[in-house]
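Okay, handing you the structure first.
Here we show just some of the chains, and they stay where they sit in the whole.
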Amino acid sequence: MAIEGRDETHARRIRYGMVGGGQGAFIGGVHRIAARIDDRFELVAGALSSTPEKAKASAAEIGLDPARSYGSYEEMATAEKAREDGIEAVAIVTPNHMHFPVAKTFLDAGFHVICDKPMTTTLAEARELAAIARASGKVFVLTHNYTGYPMIRQARAMVAAGDLGDIRVVVAEYAQDWLAGRTEDTGSKQAGWRVDPEKAGAGGAIGDIGTHAHNLACFVTGLKVERLSADLSSFVEGRRLDDNASMLLRFAGGAKGMLWASQVAVGNENGLTLRVYGDRGGLEWCQEEPNKLWFTPLGEPKRLLTRNGAGANAASTSVSRLPAGHPEGYLEGFATIYADAAELIRAADEGRAPPEGLALPTIEDGIDGLAFIEACVASSKQDGAWVAL
Amino acid sequence: MAIEGRDETHARRIRYGMVGGGQGAFIGGVHRIAARIDDRFELVAGALSSTPEKAKASAAEIGLDPARSYGSYEEMATAEKAREDGIEAVAIVTPNHMHFPVAKTFLDAGFHVICDKPMTTTLAEARELAAIARASGKVFVLTHNYTGYPMIRQARAMVAAGDLGDIRVVVAEYAQDWLAGRTEDTGSKQAGWRVDPEKAGAGGAIGDIGTHAHNLACFVTGLKVERLSADLSSFVEGRRLDDNASMLLRFAGGAKGMLWASQVAVGNENGLTLRVYGDRGGLEWCQEEPNKLWFTPLGEPKRLLTRNGAGANAASTSVSRLPAGHPEGYLEGFATIYADAAELIRAADEGRAPPEGLALPTIEDGIDGLAFIEACVASSKQDGAWVAL
């Protein structure tokens, strides 16, 4: 069994820098591993923390050249632009409120941008950033990383091929329990900013994980949510943002949906699941067992499709690194975002069309994500009135 | 390992008759097996079909005395009342629209009633029937049979004991796929009446299976749904009743919920699941694996509680017949409803309080069920406005 799909075919690594991702952070380390897995990127610069001391210590810890460890992202943009061997792209892994200014700065300076989600903290910012990005001619990739899972790519291709027929019902969930108590009082940096509207934006659970569920539902079905009716709650005392959100969805074209995002569902770790039902078949997938996809053609027994297994299609095998039964996980899915981003960046730099089959979340998805968050908040404030996205 | 809980300790079987349940029916046969399992009932009379020929043939098939196979339920009520060895109770297993007249007739005639759900086709009828039942002094049992599953009894007792703390979120689902196509055109008697508002009432999926999910959520949590916002769809062309329903729930006391009932979710057979989350723990249960209950105390690993296993409590062991690991199923859960009904009936006949620990769905649950159905229909007609139950 040969390692299939993603391998290390490449001319030269893309030099990139990172903003955020210092000590105590979570997603920065994930981005760095993801960037290394397929060996298409090389981290050469960083503004890893807004606290200079911490930035320096963090850089040392990961072996970054001290000369290219910057005290601020603005400084990094300027300095790297001036270098012959400067970065070509930046990865933005800060709390949400910094996504916009950092992305704007680096796009303006002519760098490609890989940005964590949600893209910004407001829809207005998202639209502004989209305009900047389009005008820049640079690549902008949003790391809705779950779209990188091979069986999610397979599901999307199956829906597109009509294997499910007309989509009728979509059920998306993202259930966690790590904020079931007052985690923000324990000194957790992760919890701290996520429950703070100044840093996270208007959405708590909906911004942090609901957007992933929303994005995944749209990515797989190819449908857009037209209207939603949401009920947001903050169950933990003193919490200002939602920690539980339930909603009804109506998709363009007539499909109906439900979405549940919760950070207080005791017994759930990262329970992101997607179920899609059409008039010819159904698909079910769960992030905690990402190598499996359940497919039931109408009137036939349920089938277990596995990554690189007998029922795998090109959309999944092309982003798969291991034979069936050797599980790939979260980091490999994330790595696929980076590998695809490398293809986009090289194509953009060389002025050619990117290869076919890429399926990266775009700046449009970023806008949709913020529209989703704002619609949730608006609907909930109006006692669940249907709000258009 | 001794057979525990339910056994055959009894003085004398209760004589009962059945209305409905002739050839081609489904639930009648289930009631008969359920009544036999614990040997507390004896079927001695029947009006098994509204078609006399079919009633006769059906009676012969199950070995019923031809003299006590009646052409109509009215005839049966009258004739059995006149016999010294007449029935003591009646089981009503007709399509929904007949529940009310049949139940009324037999209550009026002084019989105990075991009635399938939903109790009636309208809330007004349900209330009327409740008044009749209360006035009669007779036992009225509604076969929300899923409440008979041992691990559901266990879950209810655990919630009542505070193992989950204050309930925050309830997610209930009942997903099927047998009506994903035009099953009603295939000659299926089962499908035929269920999609016909004259026979099923105002609810399609919500009446047939949504009420089960609603009932189960309330049974386990001890909470009442105060308001709901529903979105009903009829996906299959030409269908007059809903075949997919999604809704948001608000429980008295502040818990939030979601409920999904679908008969077009391809790949689901009888996917009735219940998830309950409180501030101290979470519970998860699925009807298709009814001997298992997942319990996560906050901050501890998830535990698999099994029927009669190490973590079983008295509420489940007392309604369990087999050692752990030998699966009990749907019929045994249904049998528990009958066994409990026998206790109620004997107690009523003897003018004493029933034994403790019974947990039967009552006529109040029947009212709640119809209130639920009507609220769903009303909310959906008002584009999802919150409707009080």
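So that you can tell them apart, the chains are marked A and B in the order they are listed, and the count of residues begins at 1 in each.
Keep this in mind: a contact is a pair of C-beta atoms (placed from the backbone, for glycine too) under 8 Å apart; a residue touches a chain by one contact, two chains touch by 3 or more.
The model shown is predicted, which means the values in this text are computed figures rather than measured ones.
In this structure file the full complex is assembled from 4 copies of one chain, 2 of which are shown.
Everything that follows uses one rule, which is that only the chains that are shown with their structure count from here on.
Mean C-alpha position of chain A lies 43 Å from that of chain B. Touching chain B in their complex are the following residues of chain A: 164, 168-169, 171, 177, 180-181, 229, 231, 233, 235, 244, 246-248, 250, 256-258, 260, 262, 264-268, 275, 277-284, 294-299, 302, 383-384, 386.
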